[in-house]
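Excluded from the complex is one protein chain; the other protein chains are retained at their positions.
Then we have chain A:
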């Protein structure tokens, strides 16, 4: 089956090449308008419009730089400052976050296991950490089109939530930010790190923040300003799932970070927050389902959490694994139709939707983790990927990795006896210590669960395997499943797949895409180069549309990609329109593009969603 699939894909690729060569008149790149103007694709060094522009950057120094202010990055920064205070040492920690405010780009279910939080702040309750909703009722079910089959959650099950809290992760992150500021971490929200800087010896020197003031066509505005360079002995990369700088680091041939691991597997999580009718509100209830509306071979499921913070709020979402093969699959519309299931729609009747957002998440496990430390830097959090898939939790492990990194880096910085071969510090102790910690044990015990769902038995097989080997066997089976290749390779050509009939939104429970995007509060400075950059502007129409019917117009939860008729073109000729302003920074396009032609880069800092306690 795999061989046939690969053969068909290769054949379709060759067909495209031949079409491109023969029909120069029909599909010549001169009829496709130029889409990408970003300087990462069109370099400024040879661009006439930039020849008189001052390109020098200010620079500053810190001891540690943290890229990304999420749970992992903040935990690392906090740990560093806690140790500095304890040992009476002074270290400068600077944290950069692309969102306008800490917590504004955070999106998660979320059911938080407070294990790592307790390690970081044993007195988290007294400090007012916003964990207000202990889990009271925990339910799991398999959905079919009309029925709900409850599955009892026994103590050994991965999603057993005793002792955990339903949280609005954005608010937890905001609170972590306040704790970090109290400890004198320098936090700079509204600044994206867009470049990794290197020393002559190849070790990481630091980062550069984004330039501002570039027109949409790539030329400099009057208020153009270069970003700033920050140099540090160690740079911590905590950009979350599928980070942009992490992607660059993986290409670094000196570090070879991914040489011994499988490619990461991902899912896309789409979430809404609803203010529901008081009679439907059951604070402390946690509901998970798998099955409908996804078919047996597509991994994914829903979550529905009732918060207990005063207002009758419910967080609901749907995760679709990105290794799906049908290009007609639309994760957003799967989510919208899920809400109509008879066992679920009652919650939403009479309620108001108040928030919407989406983010890619890791579905992989131990086998997908790259090398974590390299000269001058460390990878922490969901960026390398420590999410426990079966538990559907990644925050506690992300924070733990931040804490362990903070400890290792602090020791490396303050150890006067230490000899460093490179200017940027290499801290392998971070990885070694992490492997000795509960994080590694936990991930080891679930390492085969996700992949057990990826056989031809679909999630039937997965459930059975999980029941046998995780619940009963506690994950001690001696074998480790291998990944089946990166997500983007799993897409089948559209000609081989059935279109999916999605129901129209009823505007009471289900909604259209545009009104949903409006609720995310996302916005970007309009006049800047699109940050969804294409290596080759012709490939979308020539390959993605021709072979896969343009899957990006379906998997993007923000309506960024649209195939529209080409003005002045022949009948039926299309072009790709990129509505970069809508982007919610979920990273799904960079992951699932079958041509891997889309490269997501950071837009001007401050742009993106305006999530409020998501």
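In this section, a residue touches a chain if its C-beta (ideal position, glycine included) is under 8 Å from a C-beta of that chain, and two chains touch if they have at least 3 such contacts; residues count from 1.
Note that contacts and distances are computed from a predicted model.
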### Query
UniProt names the one chain left off this complex as which of "Two-component response regulator", "Peroxisomal acyl-coenzyme A oxidase 1", "Electron transfer flavoprotein subunit beta" or "Protein transport protein Sec24C"?
"Electron transfer flavoprotein subunit beta"
### Task
Kindly state which of the options A:209, A:326, A:395 or A:595 is in contact with the chain not pictured.
A:209
### Query
Of A:285, A:522 or A:553, which sits in contact with the chain we cannot see?
A:522
### Query
With respect to the chain omitted from the figure, which of A:82, A:171 or A:533 is a touching residue?
A:171
### Query
For chain A, which residues touch the unseen chain?
58, 60, 100-101, 103-104, 170-171, 174, 188, 191, 209, 212-213, 221-223, 225, 227-228, 275, 311, 354, 518-519, 521-523, 610, 612-613
